[in-house]
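Quick one: the structure is below, and I'll ask about it shortly.
Every protein chain but one is kept in place in this view of the complex.
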Amino acid sequence: MQVDRLGGGGLIDRTKTLNFTFNGRPYRGFEGDTLASALLANGVRLTARSFKYHRPRGIVGSGVEEPSTLVELMGEDASGNRPVTTVPLREGLVAKSVNCWPSPEFDIGAVNQLFARFIPAGFYYKTFKWPNWHLYEPSIRKAAGLAGAPVEAPKSGHFENRYAHCDLLIAGAGPAGLMAALAAGRAGQRVMLIDEGMQAGGSLLNRNLTIEGKPAMDWVATTVCELDAMPNVTQLQNATVWGYREHNFVMVNERAPEHPSILERNWRVRAARVLCSTGAIERTLVFGNNDRPGVMLASAIQAYVNRYAVRPGKRAVIFTNNNSAYGVAADMAAAGIDIAAIIDSRETVPDAARAAVPKQEILSGHVVYSTHGGRLVKAVSVMPSNGGATRRIACDLLAVSGGWNPAVHLWSQSRGTLAYDEALSTFRPDTPVQNAISAGAANGDLTLADALRSGAEAGAGGGKTPEIPASDDLPYAVEPIWRVEQARGKAFLDMQNDVSVDDVHLALREGYDNVEHVKRYTTGGMGIDQGKVGNINIIGTVAIQKGLPLDEVGTTTFRAPYTPVSFGAIGGIREGSVSLPYRHTPITAWNLANGAFMYESGARWRRPGYFPRTGEGFQDAVNRECRAVRNDVGVYDGSPLGTFELKGRDVDKFLDHLYTNIMSTLKPGRARYGLMLSDDGLVADDGVALRLSKDRWIISTSTGHADAMNAHMEEILQTEFPDYNVFITTVTSQWNNVTICGPKAREVMEALGTAIDISPETLPFMAFADGHVAGIPARIVRVSFTGELSFEVNVAPRDLLALWEMTLEVGAPFGIAPIGSEANHVLRVEKGFLSLGHEVDGPIDPYDLGLGWAMSKKKADYFGKRSVALRRDGTTNRRELVGVIPEPDRMIPEGAPLTPGGERKATEGFVTACVYSTVHDRWVGLALLENGHSRHGETVHVRLNEGVIPARVTPPIHYDPEGERLRS
Amino acid sequence: MMNIPCPFCGPRNEAEFAFGGPVKPHRPDPNAVSEVEWTQYITTVPNPLGPVEERWWHVKGCGTWLTIWRDTRTHDIVEGPGDAG
Partner (left out) sequence: MHDMHNYSFASLLRHGINKHTTWPKAWRSPPLRDSYDVVIIGAGGHGLATAYYLAKEHGLTNIAVVERGWLGGGNIARNTITIRSNYMRDESIPFYVKSVALYEAMTRELNFNTMHSKRTMIDVIQNYPMMRDRRRRQHIMDIYGSTYEQISEAEVRKRIPALTGGGPDARLPVIGGMVHTDAAVNRHDAVAWGYARAIDAMGGEIHQQTAVESLVRGADGAIEGVQTNRGLIRAKKVAVAVSGHTTTLTETAGLTLPLRTMNLTAFVSEPVKPLVDVIVNCPDAGFYFSQSDKGEMVIGGAPDMGQSFRRDIKQHVFEDTVSAMLSLFPSFKKLKLMRQWGGHLDIAKDASPIMDETDVPGLFVTAGWWGGYKAIPAGGLTLAHLVATGRPHELMEAFTLKRFRHLDYVMETGTTTAR
């Protein structure tokens, strides 16, 4: 039974009954209800328990400001901590109260009320210290949170992102926003009108006002219709402007967009102008037991009566300090609610207000100082503000109105300043910082006529202002009352976090006297509602206590989001490979089909680590691949190596700046290894440069550094050498390669068939030639990263798979094996070839790495030269690259520290790499060791927590020190 | 997310750019400056509370390294001292 549903009226559809469940009990409501209005219609008043003291609580507001009742939705649309007032009712909705067990009626946590006296603000800073926090934390943690944590992702549907641009973004489709949209829309501007409610109208949905002599909602309907017809206007309902970033970049969270599979949409809007017509939020009044169920914001009661045709009580008292409650009183009376009294803290009540309720008893100059009742208010205690006889008035509903606060959140996020307005006794927008304006109640224009006018002017933006329709509204007047001094019982400033006046007084008494200290010490304003109804009263309470004007106390910072936004909407669909795409070579599919163990190997490349055969483990597979290369032949896909083509008259000069060694002397057809430093002398990269012709080069970089080197080269070219004639093109994905390496590599090349003379005399190490291989246009490059005879056959990507498969086919008789990065790593460690990711650590320089020969003495300058010299001048005991042989033979974890004697002392280096060498049948490694170059033959000690491993220091090359094999 | 004017592409979202750091004085001839001058050049950058001249690389666009003046307090792109004349 919807016992408190009015017989007629409201913006609900009585033909559509909706069944729902709250705390396990079935109820019914109508289409157009929120969960809050439906509960009130069903006579449910006790809906929650408070966070700290577990006091009984009811519904207080009617929108996003709701500080009191949070619910958790169950089932399909499970989500927690939803203000009950913002949940649209739908068929089959299942909801429950948060923070109480087993129910708000019988809540075990209510025992906290007994200790309330001993747990004031910040009590936990003073106790729970012995023996330590861990003794207490688990039980405190159990009380944490409100709703349950989400346990699974939405089962179906997805989130979406969308970009938009507009001339004017309007946040809030109340009277001001609608007028602004009309003005701008008619002027042909691209307008986005965003509103958080289910339908446009803002305060007009809740109030019983007229425009041009007709119900205001008729005007809203006509306006929405006209806007709908404008192609330059986009209207979004059920969408919140939640963030306002720099450069007028505005974030919109659209819930339940038109497409059924889209759960929520995140709009990123770049707006030339932003209008904050976000309305105003009524503030509560602060007196004893002002949190009892049945104490509601006056404006909320007005919404329930007018919009939802719900009567939230039978006999009401109204407590106000301003005019707006009188309009509410009239609407309540019209809905058949018996108004016992209006308590107005002002000594003089303006005639205009009195005229709204001509026959009503009004106790001016009075305050409510306490309420009575248990799970529902039964009566209020009233007294004159300056003392005198008290009076108790029975009621089951107390409407409170503490005046209005412009919703300045968005404005403040834009960094616009606020100023305290004495007349309105609130903070309102002052000076904009970005291209933002505010209008309507958000700007402090608190009557309908003012809102329509300021909206129209804001929308016109200096252009033609449309005609303002005639309207009728009570003039607004307020005398602030931040807290009732005579309050008896806990007087709550922040209901959600159970922060009372006493808590704020305690904070001030103890010296926490900045408003930020008060907030943090008491937690006032730190709840999910972020203090929308209560923060101003905290500021006022601080101001009274410190004897300061409110603007000197100031506000705490308004931060995004305006209301909570799901992470799903923010992250959108950019999970996994959407935000982090893989880089593939053309043979990824072949690798997968052939059982390669694939992984991300940096720079987003997905590469084969090794190719295990059936039953083969990691080490066996890697050993087999290494033996193939050392004894017969192996092949790998070297395509991910960063590759750049440089063209122009000044490339050689440019490269001489870039590399430490001289490149300009290189002859066409030849390749040269080179090192690059950053200008502060750190090793940036190494690679090979190929000179194709006088003005045309190909250079390679390590895979992981390709992007950084691209940035580096373009930066110095465009900023340091803008006059150089050099063009850099990334060709990593244009040149793929199959690298055939091992003593039988030449035989495989011959088997593939090429007209290029690949004899060591014609095509020696560090030479290259263009032609065909196996009928495919190719460039053969004689470089080697394995230390073996090696042919890097570069082809177009479309030919890579064919060449790869042919290589394996013709190589089969020679025992060819595909090899992965793991074997490559072993082979390069045996050879002592540098891997930046392993051996370059901190300010290691080329001399430390034994690459001093690459530091040109002839060139007067190149990037890093001066810095390396300077650093070497000033530092001693440099860590230098050496080989290490663990004795006895065993594996050393990569990164393991070397300490003097293996003792627990500061390290003298670390093992950069350690691999099982198939040529030596034992573990060998590389290390950076203090003064390592002069310590060959010494025994050093690896210190692990499980023991010490002695290791013999050797030159950093374990295989073919003369390089005969790679030159063969 | 800022809206950065690229001289070739027009105003584009910041996400298309890579930050290139504040513009330092022109790289001195390393052989002509003292140690102190060199390390100063290498290690310090302008770090003003206010307008700073800085570089951005339009890496997801045309590839241009461009220079703007930006106020570090507001992120507003502003006229540099030389821009007016």
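Residue numbering begins at 1 within each chain, and the chains themselves are lettered A and B in the order written.
By our rule, a contact is a pair of C-beta atoms (placed from the backbone, for glycine too) under 8 Å apart; a residue touches a chain by one contact, two chains touch by 3 or more.
Small disclaimer: the values here were computed from a predicted structure and weren't measured.
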Check: Since one chain is left out of the picture, which of the remaining chains does it touch in the full complex?
Finding: A, B
Checklist line | Per the touch definition above, residue among A:E616, A:E894 or A:D960 touching the missing chain | finding: A:E894
Checklist line | Contact partner of the left-out chain, one of A:G10, A:G32, A:G61 or A:G80 | finding: A:G80
Margin query: Which candidate, A:R90, A:R245 or A:R315, sits in contact with the chain we can't see?
Written below: A:R245
Next item on the list: Would you indicate which residue among A:G279, A:G704 or A:P956 is in contact with the undisplayed chain?
Entry: A:G704
Next item on the list: By the contact definition given up top, give the residues of chain A that touch the hidden chain.
Entry: 78-81, 117-118, 120, 123-129, 132-134, 137, 140-142, 144-154, 159, 243, 245-246, 249, 251, 268, 502, 506, 509-512, 514, 516-517, 520-521, 528, 530, 557, 559-561, 564-568, 570-572, 574-580, 582, 599-603, 605, 680-682, 702-705, 821, 824-825, 835-843, 867, 870-871, 873-875, 893-897, 899, 904-907, 910, 912, 943-945
Notebook entry, point to check: For chain B, which residues touch the unseen chain?
Noted result: 1, 13-15, 19, 21-22, 35-36, 39-40, 42-45, 47, 49, 52, 54, 72-75
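Operating definition for what follows: only the chains that are shown with their structure count from here on.
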Next item on the list: Compute the distance, rounded to whole Å, between the mean C-alpha positions of chain A and chain B.
Entry: 26
Checklist line | chain A residues within the chain B interface of the complex | finding: 245-249, 268, 270, 415, 433, 679-680, 711, 714-715, 718-720, 860-861, 865-867, 870
Notebook entry, point to check: Within the complex, which stretch of chain B touches chain A?
Noted result: 1-3, 13, 18, 20, 27, 29-31, 35, 38-39, 42-43, 55, 57, 59, 63-65, 74-76
